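Note sheet for the following structure.
Left out: one protein chain. Kept in place: all the others.
== chain A ==
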Amino acid sequence: MSSLILKRSFNRSLLLSQKSCTGRQLISSLFSSLSELQVKSPPSSGLRDFPSLDQNYKFLLSGFSSFLLKTIERPPRSQFRGSKRYLSSRSSERCRASASGIGILQRDNSGSASALLSRVILPYDSNKDQLHSKRFCMFSTETAVELSTSDGLTVDRIVASNWTILDESESDWKSHAAAISQSIQVVKRRLQWKKLMVRLDLLSAELNKPDLWGDPVHAGKISREHGSLMAKMKEVIAFERELLEHIDMIKLAREEDDTELESESLNTLLRMRRNSKQKELEALLGGEHDSCPCYIEVQAGAGGTESMDWAKMVMQMYKLWAQRKGYKVTVVDEMPGEIAGIKRATIKVDGEYAFGYAKAEVGVHRLVRISPFDSGKRRHTSFAAVAVIPILGDGSTHVQINESDLRIERFRAGGAGGQHVNTTESAVRIVHIPTGITATCQNERSQHMNKASAMAVLQSRLDQLEMARQAQMNAQHTQSLTEISWGNQIRTYVLHPYRMVKDLRTNYEVSDPDSVLEGAIDGFILSYLSASLDKEEVYH
(Lines give C-alpha, C1' and ligand atoms only; values in the text may rest on other atoms or scores of the structure.)
Protein backbone atom coordinates (compact mmCIF):
# COMPACT_ATOMS: atom_id res chain seq x y z
CA MET A 1 0.00 0.00 0.00
CA SER A 2 2.56 2.54 1.04
CA SER A 3 4.62 1.82 -2.01
CA LEU A 4 1.59 2.41 -4.16
CA ILE A 5 0.98 5.73 -2.53
CA LEU A 6 4.59 6.55 -2.84
CA LYS A 7 4.62 5.85 -6.54
CA ARG A 8 1.46 7.77 -7.15
CA SER A 9 2.48 10.74 -5.09
CA PHE A 10 5.91 10.72 -6.59
CA ASN A 11 4.41 10.95 -10.05
CA ARG A 12 2.09 13.59 -8.87
CA SER A 13 4.88 15.66 -7.43
CA LEU A 14 6.68 15.54 -10.72
CA LEU A 15 3.52 16.39 -12.51
CA LEU A 16 2.86 19.39 -10.35
CA SER A 17 6.37 20.59 -10.53
CA GLN A 18 6.28 20.52 -14.27
CA LYS A 19 3.21 22.64 -14.20
CA SER A 20 3.90 25.35 -11.75
CA CYS A 21 6.50 24.66 -9.17
CA THR A 22 9.80 26.22 -8.64
CA GLY A 23 12.87 24.09 -8.56
CA ARG A 24 13.02 24.37 -4.85
CA GLN A 25 9.53 23.04 -4.53
CA LEU A 26 10.34 20.25 -6.87
CA ILE A 27 13.21 19.13 -4.76
CA SER A 28 11.29 19.34 -1.58
CA SER A 29 8.45 17.29 -2.91
CA LEU A 30 10.82 14.77 -4.36
CA PHE A 31 12.54 14.62 -1.10
CA SER A 32 9.36 14.05 0.80
CA SER A 33 8.56 11.15 -1.46
CA LEU A 34 11.93 9.58 -1.21
CA SER A 35 12.11 9.94 2.49
CA GLU A 36 10.08 6.81 2.91
CA LEU A 37 12.71 4.83 1.18
CA GLN A 38 15.80 5.90 2.95
CA VAL A 39 17.01 7.85 5.88
CA LYS A 40 18.54 11.13 4.90
CA SER A 41 20.61 13.37 6.95
CA PRO A 42 18.76 16.60 6.29
CA PRO A 43 21.40 19.28 6.81
CA SER A 44 23.58 17.72 4.15
CA SER A 45 25.90 19.90 2.20
CA GLY A 46 24.18 19.21 -1.09
CA LEU A 47 21.10 20.98 0.09
CA ARG A 48 22.79 24.10 1.41
CA ASP A 49 21.78 25.96 -1.70
CA PHE A 50 18.29 26.05 -0.37
CA PRO A 51 18.63 28.11 2.77
CA SER A 52 15.35 27.28 4.40
CA LEU A 53 15.50 23.63 3.72
CA ASP A 54 17.41 22.41 6.70
CA GLN A 55 14.87 24.08 8.95
CA ASN A 56 11.93 23.05 6.89
CA TYR A 57 12.44 19.40 6.35
CA LYS A 58 13.85 17.10 8.84
CA PHE A 59 13.21 13.49 8.35
CA LEU A 60 13.41 10.61 10.62
CA LEU A 61 12.69 7.10 9.77
CA SER A 62 11.53 4.99 12.63
CA GLY A 63 12.32 1.37 13.15
CA PHE A 64 8.82 0.54 12.07
CA SER A 65 8.63 0.04 8.39
CA SER A 66 6.18 2.56 7.11
CA PHE A 67 6.19 5.05 9.90
CA LEU A 68 7.72 8.28 8.99
CA LEU A 69 9.01 10.44 11.74
CA LYS A 70 9.47 13.94 10.60
CA THR A 71 9.21 17.54 11.39
CA ILE A 72 7.82 19.71 8.72
CA GLU A 73 7.63 23.43 8.85
CA ARG A 74 4.81 24.95 6.86
CA PRO A 75 4.62 22.47 4.08
CA PRO A 76 3.55 23.89 0.77
CA ARG A 77 0.12 22.41 0.91
CA SER A 78 -0.60 22.12 -2.76
CA GLN A 79 2.39 19.88 -3.17
CA PHE A 80 1.82 17.67 -0.26
CA ARG A 81 -1.82 17.02 -0.37
CA GLY A 82 -2.40 13.40 -1.01
CA SER A 83 1.19 12.51 -0.67
CA LYS A 84 1.77 12.27 3.06
CA ARG A 85 -0.01 11.78 6.25
CA TYR A 86 0.98 13.76 9.24
CA LEU A 87 1.06 12.92 12.82
CA SER A 88 0.74 15.90 14.99
CA SER A 89 1.70 16.70 18.45
CA ARG A 90 0.46 19.84 19.96
CA SER A 91 2.21 20.39 23.18
CA SER A 92 5.62 20.14 24.58
CA GLU A 93 4.55 17.68 27.25
CA ARG A 94 3.48 15.25 24.64
CA CYS A 95 6.75 15.66 22.92
CA ARG A 96 8.52 14.67 26.05
CA ALA A 97 6.37 11.62 26.34
CA SER A 98 7.06 10.90 22.73
CA ALA A 99 10.74 11.17 23.31
CA SER A 100 10.48 8.50 25.93
CA GLY A 101 8.86 6.40 23.29
CA ILE A 102 12.00 6.67 21.25
CA GLY A 103 13.75 4.97 24.09
CA ILE A 104 11.71 1.91 23.27
CA LEU A 105 12.75 2.01 19.70
CA GLN A 106 16.25 2.14 20.88
CA ARG A 107 15.75 -1.13 22.62
CA ASP A 108 13.94 -2.86 19.84
CA ASN A 109 16.26 -1.77 17.08
CA SER A 110 19.31 -1.09 19.08
CA GLY A 111 21.68 0.08 16.39
CA SER A 112 19.80 2.49 14.23
CA ALA A 113 17.28 3.89 16.63
CA SER A 114 19.77 5.26 19.07
CA ALA A 115 21.33 7.25 16.30
CA LEU A 116 17.94 8.65 15.47
CA LEU A 117 17.45 9.97 18.94
CA SER A 118 19.70 12.90 18.41
CA ARG A 119 17.73 14.03 15.41
CA VAL A 120 14.36 14.34 17.05
CA ILE A 121 13.40 17.94 16.78
CA LEU A 122 11.00 19.08 19.41
CA PRO A 123 8.78 21.84 18.14
CA TYR A 124 8.76 23.88 21.32
CA ASP A 125 8.68 27.02 19.31
CA SER A 126 5.71 25.96 17.26
CA ASN A 127 3.12 28.29 16.05
CA LYS A 128 0.23 26.96 18.06
CA ASP A 129 -2.53 29.01 16.51
CA GLN A 130 -2.12 27.12 13.30
CA LEU A 131 -3.11 23.65 14.15
CA HIS A 132 -1.68 21.93 11.16
CA SER A 133 1.08 24.28 10.41
CA LYS A 134 3.58 22.42 12.47
CA ARG A 135 3.62 18.71 12.57
CA PHE A 136 5.71 16.68 14.79
CA CYS A 137 5.35 13.19 13.75
CA MET A 138 6.81 10.24 15.48
CA PHE A 139 6.03 6.81 16.59
CA SER A 140 5.82 6.07 20.23
CA THR A 141 3.65 4.23 22.65
CA GLU A 142 2.12 7.49 23.78
CA THR A 143 -1.18 8.60 22.31
CA ALA A 144 0.35 11.92 21.51
CA VAL A 145 0.59 10.78 17.94
CA GLU A 146 -2.57 11.37 16.03
CA LEU A 147 -2.95 10.14 12.54
CA SER A 148 -4.54 12.41 10.00
CA THR A 149 -5.01 12.85 6.30
CA SER A 150 -3.12 15.48 4.39
CA ASP A 151 -5.88 17.99 5.00
CA GLY A 152 -6.10 17.23 8.66
CA LEU A 153 -8.93 14.74 8.85
CA THR A 154 -8.66 12.44 11.83
CA VAL A 155 -10.87 9.61 12.97
CA ASP A 156 -12.31 11.85 15.67
CA ARG A 157 -12.99 14.63 13.23
CA ILE A 158 -14.72 12.25 10.88
CA VAL A 159 -16.98 11.03 13.65
CA ALA A 160 -17.59 14.58 14.83
CA SER A 161 -18.61 15.59 11.32
CA ASN A 162 -21.64 13.32 11.61
CA TRP A 163 -21.51 12.19 8.03
CA THR A 164 -24.55 10.19 7.13
CA ILE A 165 -23.86 6.49 7.23
CA LEU A 166 -25.57 4.91 4.28
CA ASP A 167 -26.03 1.27 3.48
CA GLU A 168 -22.89 -0.65 2.60
CA SER A 169 -24.11 -1.01 -0.99
CA GLU A 170 -23.94 2.75 -1.51
CA SER A 171 -20.60 3.64 -3.00
CA ASP A 172 -20.05 6.66 -0.85
CA TRP A 173 -16.60 7.03 0.66
CA LYS A 174 -17.78 9.39 3.38
CA SER A 175 -20.32 6.89 4.53
CA HIS A 176 -17.73 4.12 4.65
CA ALA A 177 -15.21 6.35 6.36
CA ALA A 178 -17.72 7.40 8.99
CA ALA A 179 -18.68 3.80 9.74
CA ILE A 180 -15.06 2.69 9.97
CA SER A 181 -14.14 5.66 12.14
CA GLN A 182 -16.94 4.85 14.54
CA SER A 183 -15.69 1.30 14.78
CA ILE A 184 -12.16 2.49 15.45
CA GLN A 185 -13.47 4.61 18.30
CA VAL A 186 -15.39 1.64 19.69
CA VAL A 187 -12.34 -0.58 19.41
CA LYS A 188 -10.16 1.99 21.16
CA ARG A 189 -12.69 2.37 23.92
CA ARG A 190 -12.91 -1.36 24.37
CA LEU A 191 -9.17 -1.74 24.45
CA GLN A 192 -9.14 1.06 27.04
CA TRP A 193 -6.79 2.92 24.76
CA LYS A 194 -5.54 5.44 27.29
CA LYS A 195 -4.86 2.83 29.92
CA LEU A 196 -3.25 0.65 27.30
CA MET A 197 -0.82 3.44 26.42
CA VAL A 198 0.02 4.13 30.03
CA ARG A 199 0.57 0.44 30.62
CA LEU A 200 2.76 0.19 27.52
CA ASP A 201 4.92 3.08 28.69
CA LEU A 202 5.22 1.44 32.07
CA LEU A 203 6.21 -1.86 30.52
CA SER A 204 8.66 -0.13 28.21
CA ALA A 205 10.29 1.60 31.13
CA GLU A 206 10.48 -1.76 32.86
CA LEU A 207 12.02 -3.36 29.80
CA ASN A 208 14.66 -0.67 29.68
CA LYS A 209 15.93 -1.41 33.15
CA PRO A 210 19.39 -2.87 32.83
CA ASP A 211 18.85 -5.44 35.59
CA LEU A 212 15.59 -6.70 34.06
CA TRP A 213 16.84 -10.14 33.07
CA GLY A 214 18.19 -10.76 36.56
CA ASP A 215 14.72 -12.22 37.16
CA PRO A 216 13.99 -14.12 33.95
CA VAL A 217 10.47 -15.14 35.00
CA HIS A 218 9.47 -11.55 35.64
CA ALA A 219 11.27 -10.38 32.52
CA GLY A 220 9.53 -12.99 30.42
CA LYS A 221 6.18 -11.91 31.76
CA ILE A 222 6.88 -8.24 31.12
CA SER A 223 8.13 -8.77 27.61
CA ARG A 224 5.22 -11.07 26.76
CA GLU A 225 2.69 -8.52 27.96
CA HIS A 226 4.55 -5.75 26.19
CA GLY A 227 4.56 -7.76 22.99
CA SER A 228 0.87 -8.55 23.17
CA LEU A 229 -0.22 -4.97 23.98
CA MET A 230 2.12 -3.63 21.32
CA ALA A 231 0.57 -5.96 18.76
CA LYS A 232 -2.91 -4.80 19.69
CA MET A 233 -1.92 -1.17 19.46
CA LYS A 234 -0.13 -1.61 16.16
CA GLU A 235 -3.13 -3.37 14.68
CA VAL A 236 -5.46 -0.50 15.51
CA ILE A 237 -3.00 2.10 14.29
CA ALA A 238 -2.45 0.21 11.07
CA PHE A 239 -6.20 0.04 10.54
CA GLU A 240 -6.57 3.74 11.23
CA ARG A 241 -3.67 4.57 8.95
CA GLU A 242 -5.11 2.48 6.15
CA LEU A 243 -8.39 4.36 6.42
CA LEU A 244 -6.75 7.76 6.23
CA GLU A 245 -4.47 6.73 3.43
CA HIS A 246 -7.39 5.65 1.34
CA ILE A 247 -9.26 8.85 2.01
CA ASP A 248 -6.20 10.67 0.73
CA MET A 249 -6.06 8.35 -2.23
CA ILE A 250 -9.67 8.97 -3.14
CA LYS A 251 -9.20 12.71 -3.03
CA LEU A 252 -6.08 12.42 -5.08
CA ALA A 253 -7.78 10.17 -7.59
CA ARG A 254 -10.62 12.63 -7.99
CA GLU A 255 -8.30 15.48 -8.64
CA GLU A 256 -6.65 13.44 -11.32
CA ASP A 257 -9.81 11.82 -12.66
CA ASP A 258 -8.26 8.46 -12.00
CA THR A 259 -11.40 6.36 -11.72
CA GLU A 260 -9.50 3.12 -11.44
CA LEU A 261 -7.65 4.35 -8.38
CA GLU A 262 -10.82 5.75 -6.90
CA SER A 263 -12.81 2.56 -7.17
CA GLU A 264 -9.86 0.60 -5.90
CA SER A 265 -9.75 2.65 -2.75
CA LEU A 266 -13.48 2.67 -2.42
CA ASN A 267 -13.50 -1.11 -2.50
CA THR A 268 -10.81 -1.21 0.12
CA LEU A 269 -12.89 1.05 2.35
CA LEU A 270 -15.87 -1.23 1.90
CA ARG A 271 -13.80 -4.25 2.83
CA MET A 272 -12.51 -2.40 5.87
CA ARG A 273 -16.02 -1.43 6.85
CA ARG A 274 -17.12 -5.06 6.77
CA ASN A 275 -14.01 -6.01 8.70
CA SER A 276 -14.51 -3.39 11.35
CA LYS A 277 -17.48 -5.11 13.01
CA GLN A 278 -15.31 -8.16 13.55
CA LYS A 279 -12.63 -5.94 15.02
CA GLU A 280 -15.15 -4.46 17.45
CA LEU A 281 -16.02 -7.96 18.58
CA GLU A 282 -12.40 -9.00 18.92
CA ALA A 283 -11.72 -5.93 21.00
CA LEU A 284 -14.28 -7.20 23.51
CA LEU A 285 -12.01 -10.15 24.09
CA GLY A 286 -8.75 -8.34 24.57
CA GLY A 287 -8.12 -9.44 28.15
CA GLU A 288 -4.88 -11.13 29.04
CA HIS A 289 -6.42 -14.57 29.43
CA ASP A 290 -9.48 -14.20 27.22
CA SER A 291 -8.23 -16.62 24.59
CA CYS A 292 -7.68 -19.38 27.17
CA PRO A 293 -9.88 -22.44 27.67
CA CYS A 294 -11.61 -22.47 31.05
CA TYR A 295 -13.47 -24.37 33.71
CA ILE A 296 -17.09 -23.46 34.42
CA GLU A 297 -18.36 -24.40 37.86
CA VAL A 298 -21.95 -24.37 38.97
CA GLN A 299 -22.95 -24.71 42.60
CA ALA A 300 -26.52 -25.08 43.85
CA GLY A 301 -27.64 -22.52 46.42
CA ALA A 302 -29.63 -23.29 49.55
CA GLY A 303 -33.06 -24.77 48.98
CA GLY A 304 -32.61 -28.49 48.46
CA THR A 305 -33.80 -30.39 45.43
CA GLU A 306 -35.38 -27.38 43.71
CA SER A 307 -32.12 -25.44 43.65
CA MET A 308 -30.09 -28.54 42.77
CA ASP A 309 -32.38 -29.00 39.80
CA TRP A 310 -31.80 -25.35 38.91
CA ALA A 311 -28.01 -25.85 39.15
CA LYS A 312 -28.33 -28.72 36.71
CA MET A 313 -30.38 -26.57 34.32
CA VAL A 314 -27.73 -23.86 34.46
CA MET A 315 -24.96 -26.37 33.79
CA GLN A 316 -26.95 -27.79 30.90
CA MET A 317 -27.32 -24.27 29.52
CA TYR A 318 -23.53 -23.89 29.44
CA LYS A 319 -22.99 -27.32 27.91
CA LEU A 320 -25.40 -26.46 25.11
CA TRP A 321 -23.92 -23.00 24.68
CA ALA A 322 -20.42 -24.45 24.41
CA GLN A 323 -21.64 -27.00 21.90
CA ARG A 324 -23.17 -24.25 19.76
CA LYS A 325 -19.87 -22.42 19.76
CA GLY A 326 -18.07 -25.56 18.71
CA TYR A 327 -16.19 -25.85 21.98
CA LYS A 328 -15.20 -29.20 23.41
CA VAL A 329 -16.89 -29.91 26.73
CA THR A 330 -15.62 -32.38 29.31
CA VAL A 331 -17.31 -33.05 32.62
CA VAL A 332 -14.59 -33.00 35.25
CA ASP A 333 -16.57 -33.33 38.42
CA GLU A 334 -20.23 -33.78 39.17
CA MET A 335 -21.87 -34.23 42.52
CA PRO A 336 -25.46 -35.32 41.93
CA GLY A 337 -28.28 -34.35 44.26
CA GLU A 338 -30.07 -37.07 46.21
CA ILE A 339 -33.36 -36.78 44.35
CA ALA A 340 -32.59 -34.68 41.30
CA GLY A 341 -30.14 -32.18 39.91
CA ILE A 342 -26.60 -31.49 41.04
CA LYS A 343 -25.03 -30.09 44.18
CA ARG A 344 -22.12 -28.87 42.13
CA ALA A 345 -20.35 -29.63 38.90
CA THR A 346 -17.28 -28.57 36.98
CA ILE A 347 -16.91 -28.73 33.23
CA LYS A 348 -13.88 -27.96 31.11
CA VAL A 349 -14.57 -25.87 28.04
CA ASP A 350 -11.93 -26.04 25.36
CA GLY A 351 -11.77 -23.62 22.44
CA GLU A 352 -10.71 -20.17 21.32
CA TYR A 353 -11.87 -17.41 23.66
CA ALA A 354 -13.79 -19.78 25.92
CA PHE A 355 -12.71 -17.82 28.98
CA GLY A 356 -13.21 -14.47 27.30
CA TYR A 357 -16.90 -15.20 26.78
CA ALA A 358 -17.62 -17.36 29.81
CA LYS A 359 -16.17 -14.87 32.29
CA ALA A 360 -19.26 -12.75 31.66
CA GLU A 361 -21.33 -15.45 33.35
CA VAL A 362 -19.67 -15.25 36.75
CA GLY A 363 -22.14 -14.57 39.55
CA VAL A 364 -25.40 -15.78 40.97
CA HIS A 365 -28.23 -16.85 38.67
CA ARG A 366 -31.75 -16.72 40.07
CA LEU A 367 -34.74 -18.79 39.01
CA VAL A 368 -38.40 -18.11 39.74
CA ARG A 369 -40.88 -20.85 38.86
CA ILE A 370 -43.50 -23.20 40.19
CA SER A 371 -41.39 -26.02 41.52
CA PRO A 372 -42.09 -29.45 40.05
CA PHE A 373 -40.78 -30.80 43.36
CA ASP A 374 -43.41 -29.03 45.42
CA SER A 375 -46.66 -30.96 45.71
CA GLY A 376 -48.34 -27.70 46.80
CA LYS A 377 -47.44 -26.16 43.41
CA ARG A 378 -46.02 -23.07 45.05
CA ARG A 379 -43.73 -20.55 43.42
CA HIS A 380 -40.06 -20.99 44.41
CA THR A 381 -36.99 -18.86 44.04
CA SER A 382 -33.68 -20.71 43.68
CA PHE A 383 -30.10 -19.68 43.21
CA ALA A 384 -27.09 -21.16 41.48
CA ALA A 385 -23.62 -19.67 41.64
CA VAL A 386 -21.33 -19.75 38.63
CA ALA A 387 -17.54 -19.47 38.72
CA VAL A 388 -15.25 -19.39 35.71
CA ILE A 389 -11.54 -20.17 35.92
CA PRO A 390 -9.12 -19.65 33.04
CA ILE A 391 -6.75 -22.48 32.17
CA LEU A 392 -3.50 -20.68 31.55
CA GLY A 393 -1.32 -21.79 28.68
CA ASP A 394 2.20 -23.13 28.95
CA GLY A 395 3.56 -19.68 28.26
CA SER A 396 2.07 -18.25 31.44
CA THR A 397 3.62 -18.39 34.82
CA HIS A 398 1.99 -20.99 36.98
CA VAL A 399 2.00 -21.14 40.72
CA GLN A 400 4.61 -23.68 41.80
CA ILE A 401 2.99 -26.54 43.70
CA ASN A 402 5.05 -28.56 46.14
CA GLU A 403 4.21 -32.23 46.19
CA SER A 404 4.59 -32.18 49.96
CA ASP A 405 1.82 -29.58 50.27
CA LEU A 406 -0.73 -31.96 48.79
CA ARG A 407 -3.01 -34.50 50.37
CA ILE A 408 -4.45 -36.91 47.84
CA GLU A 409 -7.53 -38.84 48.85
CA ARG A 410 -9.65 -41.50 47.28
CA PHE A 411 -13.03 -39.87 47.19
CA ARG A 412 -16.04 -41.81 48.51
CA ALA A 413 -13.91 -44.87 49.22
CA GLY A 414 -15.28 -47.48 51.55
CA GLY A 415 -14.57 -51.02 52.64
CA ALA A 416 -11.39 -53.00 52.34
CA GLY A 417 -10.45 -51.85 48.83
CA GLY A 418 -7.83 -53.62 46.76
CA GLN A 419 -8.76 -57.05 45.41
CA HIS A 420 -11.94 -57.08 47.52
CA VAL A 421 -13.61 -54.46 45.43
CA ASN A 422 -14.38 -54.08 41.76
CA THR A 423 -15.38 -50.53 41.11
CA THR A 424 -15.29 -48.21 38.14
CA GLU A 425 -15.45 -45.27 40.52
CA SER A 426 -11.96 -43.92 41.06
CA ALA A 427 -12.59 -40.32 42.04
CA VAL A 428 -9.69 -38.46 43.56
CA ARG A 429 -9.68 -35.37 45.72
CA ILE A 430 -6.55 -33.29 46.06
CA VAL A 431 -6.21 -30.88 48.95
CA HIS A 432 -3.65 -28.11 48.79
CA ILE A 433 -2.90 -27.90 52.50
CA PRO A 434 -1.48 -24.34 52.74
CA THR A 435 -4.50 -22.74 51.04
CA GLY A 436 -7.16 -25.33 51.81
CA ILE A 437 -8.13 -25.30 48.14
CA THR A 438 -9.39 -28.65 46.88
CA ALA A 439 -10.10 -30.17 43.51
CA THR A 440 -12.02 -33.32 42.70
CA CYS A 441 -12.33 -35.35 39.55
CA GLN A 442 -14.40 -38.47 39.10
CA ASN A 443 -15.30 -38.70 35.48
CA GLU A 444 -12.13 -40.15 34.05
CA ARG A 445 -11.94 -43.90 33.70
CA SER A 446 -8.78 -44.41 35.75
CA GLN A 447 -7.63 -43.10 39.11
CA HIS A 448 -4.42 -41.90 37.51
CA MET A 449 -6.32 -39.78 35.00
CA ASN A 450 -8.73 -38.52 37.65
CA LYS A 451 -5.72 -37.43 39.65
CA ALA A 452 -4.16 -35.70 36.65
CA SER A 453 -7.45 -33.96 35.90
CA ALA A 454 -7.95 -32.86 39.52
CA MET A 455 -4.36 -31.62 39.56
CA ALA A 456 -5.09 -29.46 36.51
CA VAL A 457 -8.16 -27.98 38.22
CA LEU A 458 -6.15 -27.34 41.36
CA GLN A 459 -3.41 -25.65 39.36
CA SER A 460 -5.94 -23.35 37.69
CA ARG A 461 -7.58 -22.50 40.99
CA LEU A 462 -4.26 -21.64 42.56
CA ASP A 463 -3.29 -19.62 39.49
CA GLN A 464 -6.54 -17.72 39.76
CA LEU A 465 -5.99 -17.08 43.44
CA GLU A 466 -2.56 -15.73 42.65
CA MET A 467 -3.93 -13.55 39.86
CA ALA A 468 -6.54 -12.12 42.21
CA ARG A 469 -3.83 -11.43 44.78
CA GLN A 470 -1.68 -9.68 42.21
CA ALA A 471 -4.62 -7.75 40.87
CA GLN A 472 -5.22 -6.38 44.34
CA MET A 473 -1.59 -5.42 44.66
CA ASN A 474 -1.39 -3.90 41.24
CA ALA A 475 -4.00 -1.21 40.80
CA GLN A 476 -3.11 -0.96 37.10
CA HIS A 477 -4.39 -4.39 36.61
CA THR A 478 -7.62 -4.21 38.49
CA GLN A 479 -10.48 -5.28 36.28
CA SER A 480 -14.09 -5.01 37.12
CA LEU A 481 -14.52 -8.65 36.16
CA THR A 482 -12.16 -10.06 38.74
CA GLU A 483 -13.90 -8.12 41.45
CA ILE A 484 -17.15 -9.95 41.02
CA SER A 485 -17.74 -12.05 44.02
CA TRP A 486 -19.88 -15.09 44.41
CA GLY A 487 -22.47 -12.97 46.13
CA ASN A 488 -23.39 -10.87 43.11
CA GLN A 489 -26.69 -11.68 41.51
CA ILE A 490 -26.33 -11.14 37.80
CA ARG A 491 -29.38 -12.57 36.11
CA THR A 492 -32.96 -13.57 36.81
CA TYR A 493 -34.87 -16.26 34.96
CA VAL A 494 -38.60 -16.05 35.48
CA LEU A 495 -40.78 -18.93 34.25
CA HIS A 496 -43.84 -17.95 36.24
CA PRO A 497 -46.08 -15.88 36.47
CA TYR A 498 -44.57 -14.32 33.34
CA ARG A 499 -41.68 -15.50 31.18
CA MET A 500 -38.48 -13.51 30.92
CA VAL A 501 -34.74 -13.61 31.42
CA LYS A 502 -33.18 -10.34 32.48
CA ASP A 503 -29.58 -9.42 33.13
CA LEU A 504 -29.40 -7.20 36.16
CA ARG A 505 -26.10 -5.65 35.10
CA THR A 506 -27.10 -4.51 31.64
CA ASN A 507 -30.90 -4.73 31.74
CA TYR A 508 -30.62 -6.85 28.59
CA GLU A 509 -33.68 -9.07 28.50
CA VAL A 510 -35.17 -11.89 26.50
CA SER A 511 -38.78 -13.04 26.67
CA ASP A 512 -38.10 -16.64 25.74
CA PRO A 513 -36.43 -18.42 28.69
CA ASP A 514 -36.46 -21.78 26.87
CA SER A 515 -34.08 -20.59 24.18
CA VAL A 516 -31.78 -19.11 26.81
CA LEU A 517 -31.75 -22.33 28.79
CA GLU A 518 -30.93 -24.12 25.55
CA GLY A 519 -27.75 -22.15 25.37
CA ALA A 520 -28.67 -18.96 23.50
CA ILE A 521 -26.76 -16.72 25.90
CA ASP A 522 -24.43 -14.89 23.52
CA GLY A 523 -26.71 -11.86 23.58
CA PHE A 524 -26.29 -11.60 27.35
CA ILE A 525 -22.56 -12.18 27.15
CA LEU A 526 -21.88 -9.64 24.40
CA SER A 527 -24.10 -6.97 25.90
CA TYR A 528 -22.36 -7.38 29.23
CA LEU A 529 -18.88 -7.37 27.74
CA SER A 530 -19.57 -4.28 25.68
CA ALA A 531 -21.29 -2.51 28.54
CA SER A 532 -18.43 -3.17 30.91
CA LEU A 533 -15.84 -1.94 28.43
CA ASP A 534 -17.78 0.76 26.61
CA LYS A 535 -18.70 2.63 29.76
CA GLU A 536 -15.01 3.36 30.28
CA GLU A 537 -13.82 6.94 30.15
CA VAL A 538 -13.21 8.74 26.88
CA TYR A 539 -10.22 7.07 25.42
CA HIS A 540 -8.04 10.12 24.95
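One rule holds for everything that comes next: contacts are C-beta pairs under 8 Å (C-beta built on N, C-alpha and C of every residue); 3 or more make two chains touch, one makes a residue touch a chain; residues count from 1.
Simple rule for what comes next: contacts and distances are computed from a predicted model.
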Chain excluded from display, named as in UniProt, from "Cytoplasmic tRNA 2-thiolation protein 2", "RING-CH-type domain-containing protein", "Mediator of RNA polymerase II transcription subunit 4" or "Methyltransferase small domain-containing protein": "Methyltransferase small domain-containing protein"
Contact with the hidden chain, among A:V159, A:V368 or A:M449, goes to A:M449
Touch as defined at the start, partner being the missing chain; which of A:N162, A:N402, A:N422 or A:N507 qualifies? A:N422
Where A:I408, A:M455 or A:V510 are the choices, the one touching the absent chain is A:I408
From the list A:Q323, A:T397 or A:S511, which touches the chain that is not on show? A:Q323
Considering the whole complex rather than only what is displayed, give the residues of chain A touching the chain that is not shown. 319, 323, 336, 408-410, 413-426, 428, 443-449
